[in-house]
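Removed: one protein chain of the complex. Kept in place: all other protein chains.
Up next is chain A:
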Amino acid sequence: MIINHPLLGPRDAQEFVYLGDARLIERPDGLAEGAAQALHDHVFLRDNPAGEHRELWFHEQGDRSWLVVTRNTLTHEITRVELARDVARAKGRSK
């Protein structure tokens, strides 16, 4: 596969390490009410879609960017690649 890195252009997937569902970005607050259940769901419950999937890839043999790659799990077509940091900020994550 080829991942079109937003900063570096098209790169072979061999340069990357795969993590999984991009929802891992949405880590619940561990000190909030109901944190145990929220973190349990966050860690253990995942969708396994046959189709479009937003997932985290790490450019380990490259610039060390974490990326959110939107990939069709049936065709491997990649329709979008974003810096995970931008996605995290868009979701309101900061410090």
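FYI, contacts are C-beta pairs under 8 Å (C-beta built on N, C-alpha and C of every residue); 3 or more make two chains touch, one makes a residue touch a chain; residues count from 1.
Keep in mind that, in the parts below, contacts and distances are computed from a predicted model.
**Q** Look at the options "Sarcosine oxidase subunit alpha family protein", "Magnesium transporter MgtE", "Cytochrome c-type biogenesis protein CcmE" or "Starch-binding associating with outer membrane" and return the one that UniProt uses as the protein name of the missing chain.
**A** Answer from the record: the omitted chain is "Sarcosine oxidase subunit alpha family protein".
**Q** For the chain that got dropped from the picture, name the residues of chain A it touches.
**A** Against the left-out chain, chain A lists 1-2, 13, 17, 19, 24-25, 27, 29-31, 35-36, 39-40, 42-44, 56, 58, 60, 64-66, 74-78, 83-85, 87-89, 93-95.
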